[in-house]
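Quick one: the structure is below, questions incoming.
Note that one protein chain is taken out, while the other chains of the complex remain in position.
Think of it as A, B and C in the order they're written, each chain with its own count starting at 1.
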Amino acid sequence: MNKSVDLSKYQIRTDLAIDYVEDKNKLKGVKYKTNIINDITVTNVELDKDNDLGKKKGKYITLEFEDVTDYNNANKLRKTLTLVLKKMLKIKSDSFGLVVGLGNDKSTPDSLGPLVVNDIIVTNHLYMLGELSSNYKRLAAINPGVMGETGIETSDIIESIGQKINPDYLIVIDSLASKSIERLNKTIQITDTGIQPGSGIGNKRKEISKDTLGIPVIAIGVPTVVDAAVIVSDTISFIYKNYAFNKQYMKNPKSKLTFNNVNFLNKKIKENKKEKQDLLGMIGTLSDEELQMFIYEVLNPIGYNLMVTPKEIDFIIHKLSNIISTSINNSIHNIDRDR
Amino acid sequence: MNKSVDLSKYQIRTDLAIDYVEDKNKLKGVKYKTNIINDITVTNVELDKDNDLGKKKGKYITLEFEDVTDYNNANKLRKTLTLVLKKMLKIKSDSFGLVVGLGNDKSTPDSLGPLVVNDIIVTNHLYMLGELSSNYKRLAAINPGVMGETGIETSDIIESIGQKINPDYLIVIDSLASKSIERLNKTIQITDTGIQPGSGIGNKRKEISKDTLGIPVIAIGVPTVVDAAVIVSDTISFIYKNYAFNKQYMKNPKSKLTFNNVNFLNKKIKENKKEKQDLLGMIGTLSDEELQMFIYEVLNPIGYNLMVTPKEIDFIIHKLSNIISTSINNSIHNIDRDR
Amino acid sequence: MNKSVDLSKYQIRTDLAIDYVEDKNKLKGVKYKTNIINDITVTNVELDKDNDLGKKKGKYITLEFEDVTDYNNANKLRKTLTLVLKKMLKIKSDSFGLVVGLGNDKSTPDSLGPLVVNDIIVTNHLYMLGELSSNYKRLAAINPGVMGETGIETSDIIESIGQKINPDYLIVIDSLASKSIERLNKTIQITDTGIQPGSGIGNKRKEISKDTLGIPVIAIGVPTVVDAAVIVSDTISFIYKNYAFNKQYMKNPKSKLTFNNVNFLNKKIKENKKEKQDLLGMIGTLSDEELQMFIYEVLNPIGYNLMVTPKEIDFIIHKLSNIISTSINNSIHNIDRDR
Partner (left out) sequence: MNKSVDLSKYQIRTDLAIDYVEDKNKLKGVKYKTNIINDITVTNVELDKDNDLGKKKGKYITLEFEDVTDYNNANKLRKTLTLVLKKMLKIKSDSFGLVVGLGNDKSTPDSLGPLVVNDIIVTNHLYMLGELSSNYKRLAAINPGVMGETGIETSDIIESIGQKINPDYLIVIDSLASKSIERLNKTIQITDTGIQPGSGIGNKRKEISKDTLGIPVIAIGVPTVVDAAVIVSDTISFIYKNYAFNKQYMKNPKSKLTFNNVNFLNKKIKENKKEKQDLLGMIGTLSDEELQMFIYEVLNPIGYNLMVTPKEIDFIIHKLSNIISTSINNSIHNIDRDR
């Protein structure tokens, strides 16, 4: 591979800490714990300052769930998310919060943040008038838009409004690009480390965190798109995984390329380098990271900015935004209807 | 009428200077000139510091036009508005503008500002990267939302972003409440005096002007709703106007209350006090302003926040926003397609 | 008044049977009963063939409720409406229903029908494949659009699809024009008489009923707009009602036109003809119907097709459509989550 190319720009970021914590026991500075709450898998990752992951110190809570277009799944997620947010936020009665929806309301998979903000119960204007009832906390909310539509760096908009109204904490909602098609719309991450540069669908954001703003920043993110390069490299990996799985688990595969509708994705397989190269040629000699970067370069001249989403994305995004906005409202204000 | 009531809160505001300039010759500090450009009536009102109208010193240009859902009318308006804006803005090649859309994108008649901003060609982010082509000027655009949805005073959002990015001038687009159903969606006012307190549909805005922000503020406003009280008082006035018109112009009215589908609204009539009281009773003895305030009081206990719009308002607002955004883009950037 | 004018075209229709049943005891062929269910006033009117109202034989159930943007009001209405629909529909397990949303999804106050249909759980295609689970009934749903957008008479679309798929019953949802601003978005009528000509916002519809289609037609209607003429005539009536109320109830009105923020609208007043004419002149001699027709004629030359709605209509319509679609789904399918 031509090393003169700037590979960093092709690197697919993920801010899902859970993606890095596969072999949790061997890592230093990493605490890891998983619970099941209302059938939702809740994973707490706590990173110390000098952790082996090289990621920012802080808490990362991940909720993994099934298809939210199912009423029962949605219900369970809402209850669990409310619990998790209550614990993460621990709002004092006189705290003033600002909720920020990152993303573009005109691009369906990137519209999660703006949609959530539209349903937040804001009260700051009532507080200013002395008309705030005791069941509600002081809350404001903004949709700063995206740089392509405003011409302004999004973090500048947030910072300047923050300096004007002086909130005590920030909640930021964002659509994320996923490194894996299996996580798409099926994972929520809540972290107290804020938004890191390069995360999110737009890929060029500046940091929004306690370090840059001086107040706690809770980020709520959902992976809603997969870059086209990811699906290609995932599929190439699957090809080998499936082939190896068949060879290792199946007795008499009619053909080495047979598929038998068995979900091989969750099975552990041992990789055999020679075998992988036979199947995939020189492509098979690349690491996962090298493969993805390589595919980026191949797709680059086509000039298309492609994304992969489920066909029913419009419906899923509305469900997710409804769950998240209700959970935020319930966990901050004293109006939880699921008691 | 009970003078202990605070009548000021019932006063229907209009920021259309043209509404005040009926008897232009008698007014001091008021310059007034009307042209017809592409079949559009363009009225220039220039107010000196101590003008008889008691309004802010500055230029007020009003465009009066016919139904914009007609393709030809829309075309003429776009051309004329582009001309007027070019003259009003006189953008230097290195000027940096910020376009602000006031209003609520979820309420159709109040969505004009946000819709216009969505179609503004922003370039500030390209300028910051040194990638701005010479045909384009430096421009940013924001939709600050409304206080009921953000919890934040709108002028605070504009002011704080303004202080961060330091534009040279502001363009503010707003839906206005009209004092007259005849002006509804058929008038655009451009003024260099900015947004005055109490104008707009929301009715509670703070001033946004050169005085408060320190840079020129061009406000573009269109009356898109009429308060319910206005239509009642307008109709009561029409009743008399029509009656008097028939008496003065028609030879043999079959009945004093006859209507003959003649548009009496543009005719001059002489008012006869006795006659008006016969027709309308004590109501007929009130001045137009007293009548409107009186109706506000009558409608007040019903507790409804009613507005009057044309039935096809969704369609009209989209046409108007398209005309205004195209005119702004054409008059600032070097991309006018109507040369 | 000039009797040569065709007054019928100015007549403001209401299909709310409740508007006609003020003096219930004196009417023949009219059964009338009111219950309070979950704080919702439910009025059952049953009309015999030869009823004094001159309206179609059948059941008319009216729900009167408070502002649905309040969570508790919405909850109560949903529960009560589900109960009422269950009783009205009495769906057999093998019945096949077609839900029809009348109205224009691009005009907010007329979009109720289309919005409800978007959230109906349709199952007919699963039934055709033999894949329908036993908790669900067979259901299809269409939005036929409005004649101005399709060029086709709406009843022709419904009739032709009906003939093709052969449903056992029809449910039709429609936005209505109200005769009264007090009912706006605060009344739902369910009737087994279908849709009558001239009702609805569009005003020119053909009958859609058992008589025309041969199957039961349940119509669900909500008044969402008031014609501009209504608010004028209502206000003129209020003016006198308030004046008379003040004279009769208040001891020392400072002025005959004083208002004291007392809600006079629900008080009974005795009308005094002489007094009314003093206050309102010749206008005061007209009956309510004559006044409305007169105002139509006055507003006619202005050429504007105006409607009156609450300023928050976009939000209210979404709430109402959510309540109605959930109630229909709950009352037909076996999925009621409020048991």
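Assume a residue touches a chain if its C-beta (ideal position, glycine included) is under 8 Å from a C-beta of that chain, and two chains touch if they have at least 3 such contacts.
None of the values given here were measured: they were computed from a predicted structure.
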Item checked: Options A:Leu27, A:Met88, A:Ile181 or A:Ile215, residue touching the unrepresented chain -> A:Ile181
Notebook entry, point to check: Footprint of the hidden chain on subunit C, which residues?
Noted result: 106, 118, 122-126, 128, 139-143, 145, 147-153, 156-157, 159-161, 163-165
Margin query: For review purposes, identify every residue of subunit A that touches the missing chain, sorted by number.
Written below: 1-2, 4-5, 106-108, 110, 181-182, 184, 201, 226, 228, 231-232, 235-236, 238-239, 242, 254-259, 261-265, 277-284, 294-295, 297-302, 304-315
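Following the convention adopted for this analysis, only the chains that are shown with their structure count from here on.
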Checklist line | subunit B on subunit C, rotation in degrees - Cα superposition, rounded to nearest 5 | finding: 180
Notebook entry, point to check: Approximately how many whole Å separate the CA-defined centres of subunit A and subunit B?
Noted result: 44
Next item on the list: Using mean C-alpha positions as chain centres, tell me how far subunit B is from subunit C in Å, no decimals.
Entry: 34
Note to self: If I count partner chains per residue in subunit B, which residues reach a count of at least 2?
What the structure shows: 106
